[in-house]
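Structure below; questions to follow.
With one protein chain removed, the remaining protein chains of the complex are shown where they sit.
Our next item is subunit A:
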Amino acid sequence: MIPVQFDYLAPTSVEEALAALGEHGDDAKIMAGGQSLLPVLRMRLNAPEVVIDLGGISSLRGIRDDGDALVIGAMTTHHDVRDDSLVKEHALLLSKAAAEVADSQIRHRGTFGGALAHADPAGDLGAPALALGAQFVIAGPGGTRTVEAADFFVDLFETAIGDDEILVEVRIPKHTGWGAHYEKFVRVAHQWPIVAIAATVKGSIDEARVGLTNMGSTPLRATATEQALAGASATEDGVREAAQLAAEGTNPPSDLNGAADYRQHLARVLTGRAVLKAAGA
């Protein structure tokens, strides 16, 4: 379908983008890779008067080493996150999850920041970011602030980013040498997950982080499971009880792909599998 007519702005700096956002306010929409925004515009579910394309801001692209953290520019594509050697070394879970996003064409367009800002509870990057304790660097008219992952995801398609703000980068605390696995449960390839488990573990098993995708209105952390896994052995018997706790406190949706109780069941089964694979067992 054809979107409603809009004006197109292509700023070349964050300052310029913020100024445009300030000028047009509610009538404007930021565009990153456009892989979620454009379908929405084409189906006329949203009709901004101005689209501000971040594609021309080169400072927003790329991954750098910043001591105890990796810093991923908001406009870094899923493809680049997946393939990056720093990510593989220090945040393997992100590489594994990025590999599972949509298909190759979309991974070359869609961006890390765009996906997180979009905050689709079925999106594949929220749970890994949450599990790794990501920090979100957000620029606004008054300067830059940093938001912890636990505060970033507010609700369905809602984040801590204000209307006049832009997500510029995401800091990922290094998890060097941690094993990782992203277990995505789908009916067809290239689908959003019905449920997915983001698991990363140190040793087998000293410490574990487990994020849940599509188990509520935001990405969730399976805290009870994480606690139970500390010191568990990386065997089916060793993780079984911890995995049983994975659905605690979740509130998954019921839709064509599965009712809530089925999703909770899946979360328990898949958590066990994801943790074992992350531990290399």
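Here is the rule we go by: contacts are C-beta pairs under 8 Å (C-beta built on N, C-alpha and C of every residue); 3 or more make two chains touch, one makes a residue touch a chain; residues count from 1.
Convention: contacts and distances are computed from a predicted model.
Student: Between "Anti-sigma regulatory factor (Ser/Thr protein kinase)", "Acyl carrier protein", "PqqA peptide cyclase" or "Xanthine dehydrogenase family protein molybdopterin-binding subunit", which matches the UniProt record of the unshown chain?
Tutor: Its record in UniProt gives the absent chain the protein name "Xanthine dehydrogenase family protein molybdopterin-binding subunit".
Student: Pick out which of A:I57, A:L212, A:L266 or A:A279 touches the chain that's been left out of the picture.
Tutor: With A:I57, A:L212, A:L266 or A:A279 as choices, the missing chain is touched by A:L266.
Student: Can you name the residues of subunit A that touch the chain not displayed here?
Tutor: 1-2, 4-5, 43-44, 103, 185, 187-192, 194, 256-259, 261-262, 265-266, 269-270
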